[in-house]
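A single structure is presented below for examination.
Yeah, one chain of the complex is gone here, protein chain that is, but the others are all in their spots.
Each chain gets a letter, A, B and C, in the order it is written, and its residues are counted from 1.
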Amino acid sequence: MKAAIIGASGYTGQILLRLLENHPKIKTVIPVSSTKAGTPVTDTDAAIGKPMKKTAETDYRYVSVQTATEMKPDVVFAALPHLKSAEVCAPFFDNAVVIDLSADFRIKDRNVFKEAYGQEPPRPDLLDRAVFGLVEVYKKEIKKASLIANPGCYPTCTTLPLYPILKKFKHTGPIVVNALSGISGAGKNLKENLMYCQRDENCGAYNPGKLHRHTQEIEQELNKARCGTDIFFTPHLVPLKRGMAVTSFVSFKKELTDEMIESTLNRFYKNSPFINIVGNGRIPETADVLGSNRCDIGWRIFGKQVIFMSVIDNLMKGASGQAVQNMNVRFGFKETAGLNIFGEL
Amino acid sequence: MKAAIIGASGYTGQILLRLLENHPKIKTVIPVSSTKAGTPVTDTDAAIGKPMKKTAETDYRYVSVQTATEMKPDVVFAALPHLKSAEVCAPFFDNAVVIDLSADFRIKDRNVFKEAYGQEPPRPDLLDRAVFGLVEVYKKEIKKASLIANPGCYPTCTTLPLYPILKKFKHTGPIVVNALSGISGAGKNLKENLMYCQRDENCGAYNPGKLHRHTQEIEQELNKARCGTDIFFTPHLVPLKRGMAVTSFVSFKKELTDEMIESTLNRFYKNSPFINIVGNGRIPETADVLGSNRCDIGWRIFGKQVIFMSVIDNLMKGASGQAVQNMNVRFGFKETAGLNIFGEL
Amino acid sequence: MKAAIIGASGYTGQILLRLLENHPKIKTVIPVSSTKAGTPVTDTDAAIGKPMKKTAETDYRYVSVQTATEMKPDVVFAALPHLKSAEVCAPFFDNAVVIDLSADFRIKDRNVFKEAYGQEPPRPDLLDRAVFGLVEVYKKEIKKASLIANPGCYPTCTTLPLYPILKKFKHTGPIVVNALSGISGAGKNLKENLMYCQRDENCGAYNPGKLHRHTQEIEQELNKARCGTDIFFTPHLVPLKRGMAVTSFVSFKKELTDEMIESTLNRFYKNSPFINIVGNGRIPETADVLGSNRCDIGWRIFGKQVIFMSVIDNLMKGASGQAVQNMNVRFGFKETAGLNIFGEL
Partner (left out) sequence: MKAAIIGASGYTGQILLRLLENHPKIKTVIPVSSTKAGTPVTDTDAAIGKPMKKTAETDYRYVSVQTATEMKPDVVFAALPHLKSAEVCAPFFDNAVVIDLSADFRIKDRNVFKEAYGQEPPRPDLLDRAVFGLVEVYKKEIKKASLIANPGCYPTCTTLPLYPILKKFKHTGPIVVNALSGISGAGKNLKENLMYCQRDENCGAYNPGKLHRHTQEIEQELNKARCGTDIFFTPHLVPLKRGMAVTSFVSFKKELTDEMIESTLNRFYKNSPFINIVGNGRIPETADVLGSNRCDIGWRIFGKQVIFMSVIDNLMKGASGQAVQNMNVRFGFKETAGLNIFGEL
């Protein structure tokens, strides 16, 4: 198997490089970067340190998209900014399985996409072909997909606890979601508000309510579980490099019990190795899943109201790890191949 | 004026030491610590560095409560754990103005107190005398108080944006509050989950929903604004030393406008120098108010739903700064005396 | 007194704004920024929150250098990049006391300056006039100075423990200095290696040995104490916003005792309120002096070898605080006016 990573010098691309180098089924990795083509990968990614064996075919260097096309990868990971990805990936759509980490193919409704991203989806002709790559929900579809829209980190961490529950139990009123994200979620952008001295010892909300683009993605997915959801989603930046914690408030029509929630989630996720239901016990923390592709889910019940807490590593289950999980499922590999279930210390 | 600080070696006590040393109206500061009596203050609080002049009367050392009693302070700040404070302060109740930073006198309803703290309030006989020390709301009562219950950090940061609004505009359904707090909010306790390696690069919720003791305090205050509030309050620990951000979701019966919210808050807080209404502009971040006694308040409107965002420094407006503000008001000093309006860099 | 701050939107300029607003002898503050002239200061410095009274004359806005000139400040603080400062300050040299926080006037030897900064000093004609603003050493000269070259943070923290000792006791062989600095020392520059995700959970040396520009400044000053010093200075970036710790290794010709070092420093610094000699006791840490203009000095003796440890807040004693201290001395104010001796918690 040959895998290309387009945008291999961004955070998600860098993680993909590491995951694929250690992946038992990948023989060749093609690191693609239009701005860095020709440069040794170790020059811009000092943590790699020594040349990665699987990049030998490109002489351990970034190559251009053109070169990558000629190398005929079986699977292409696109780790590119929204609204740019679809175009750059064009040469691969008919020759490889494309796993796109941007938002370009995530939202099915063109008007909703426009509302979220300010313009038409770049390739509306491919929206039908694209499968939403939340493995725990769409495994069947992913197995046959040629284009997989890897979900955003916020939608992943929000949808996983809520989807099976909302599908089964009627809720009422708005769902109020608050999320905490590490700074790497903002990507490797030279912006003043991402400087060390701006974010260290600082935290706060941004794009609250309906303003974050991920709200539409969350609503799309949860609406499949239950019509009429109304999500108020407020993300917060907190001073950590990686990690995401989501706290979701739902009012149900009737009182739920721990057993009802636990058995519903257990049943839905019985074949999902990366879901860890901690229930009414420990409250999940982001460090629990650091470096892991796991999502830990807990909750507390207050009469008809339930507060769900879920955590992921935004760069793993929230991005690159999930992309590899999608590849594993798509190509019939073991779902956990090359991925950690256990968090680091 | 003589001021005693009981519990002067904890975080809030240490901040009080600094604030009072720089306060224009205080001549003598009595640092009290039962475990450290006799020790020079600089020995246990290296950041002080050089002896503070106002502690000359105690030879720059901690003294016992007994000694402090004999020195006849005019004002006593009690920076002690909940359920211990009332007892330790007993010798001062009739001879000094006591400003208690614990929860012992905050909750008026004995059953609600018991629910929150697991036992009867330690001095129910004094509950009538105690004034809830949220200056912006109870200034009139504070001016005459001999016992001031300094509010908790979470109730302060949650109540300030919501109180005037809920008083004026009818809301419906539950109010969902999510809070982020720096680690100093947990006090100087040797607990494993407060170790550097546990909290660095980690965040998550704790005591969600109705489980945090501050929920009762918030409900008590907001109920004065509007009967029937139902608060779901979820605090989160985030890796910073100081700072608190609160995000509150409220559904109103009718649509509000920015102008309605802004004018309501402006009117209510027109004499409140520490309230900074940033409105529909910048979203407040905790670093904006670091070291300051300010509370910054912003919001975003989504039809009938409004998301309020407020930030404080948990050790200043959330504890020691507010205690000094209470003293200022009680003794007729300038409300801002000895307190910063401006945040550090 | 009127004070202008040129470059008021950088880190050191922002700190100066706060220090001067609280300074008892300053009536008017003129915030100067060529790129932000006309903008309200609170728009770009959210932590200020409410308009600062002393900026009323500029309508609480940044003004241009031209406007500042017309306002005839008595003292001008230049918080500008090296090699730009001298030029921008030109209109003020004959009409105000200029306290320059850049390196433009620090190094007396033109060749040494060129070696460090790659070009001739921008105003060699003023080098004679400029006084090196290390108050603890040059107080007499500063009292009469019209141009004060505020020392760099590394030279300040390195020179203070060593200068009196090297003056008195003969050393031998190279002096090996290692310094740890918070990230704000690098200024508010949009560089990739200053992004949160690059510096969080990361540390390392940079410009080791003779490569950092501050080495020349340190050597200039220590050479005044004792000819022939040979300094090897290695700075390290560590993940904190503010703070600097310096560890210096010196071999002396004969064995020193704690008493010899202590009495030498005590004598030299007997009129220096910001020097805190902790000696052979506590080892100073940067948090001890956070927000303070203090320098704490400790040491350990091993035969003829001594290791000195000193800490400052790089933005206070290492920059803006020292600049205010220079103003205080120059204008005959109390040396500590408007400055904290005590560190924050």
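Before moving on, here are some points about what is shown:
Note that a residue touches a chain if its C-beta (ideal position, glycine included) is under 8 Å from a C-beta of that chain, and two chains touch if they have at least 3 such contacts.
Note that this is a predicted model, so its numbers are computed, not measured.
For the chain missing from the display, the contacting residue among C:36, C:106, C:241 or C:330 is C:241, taking the whole complex into account.
From the options A:85, A:102, A:216 or A:292, the residue with contact to the unseen chain in the full assembly is A:292.
Contact with the chain not shown here comes from a single listed residue; of A:201, A:221 or A:335, that residue is A:201. Within the complete assembly, A:282 is the residue of A:254, A:282 or A:334 that touches the hidden chain. From the options C:115, C:141, C:262 or C:285, the residue with contact to the unseen chain in the full assembly is C:285.
Mapped onto subunit A, the interface with the missing chain covers residues 11, 14-15, 18, 21, 46-50, 52, 184, 200-201, 242, 273, 276, 282, 284-285, 287-292, 294, 296, 315, 341-345.
For subunit C, the residues touching the absent chain in the complete assembly are 173-174, 176, 178, 180, 198, 201-206, 208-211, 232, 234, 236, 238-243, 245, 247, 249, 251, 283-287, 290, 300, 302, 305, 307, 309, 311. The omitted chain makes contact with subunit B at the following residues, 11, 183-184, 188, 190-192, 194-201, 239-241.
Rule of thumb we're sticking to: only the chains that are shown with their structure count from here on.
Of all chain pairs, the one joined by the greatest number of contacting C-beta pairs is A-B. Shared numbers divided by all numbers used gives the overlap of an interface; between subunit A and subunit C this overlap exceeds half, so the copies present the same residues. Per-chain Cα centroids separate subunit A from subunit B by 39 Å. Computed from the mean C-alpha positions, the centre of subunit B lies at a distance of 36 Å from the centre of subunit C.
Taking the mean of the C-alpha atoms as each chain's centre, subunit A and subunit C sit 46 Å apart. Residue positions 198, 201, 239-241 of subunit A are each in touch with at least two other chains.
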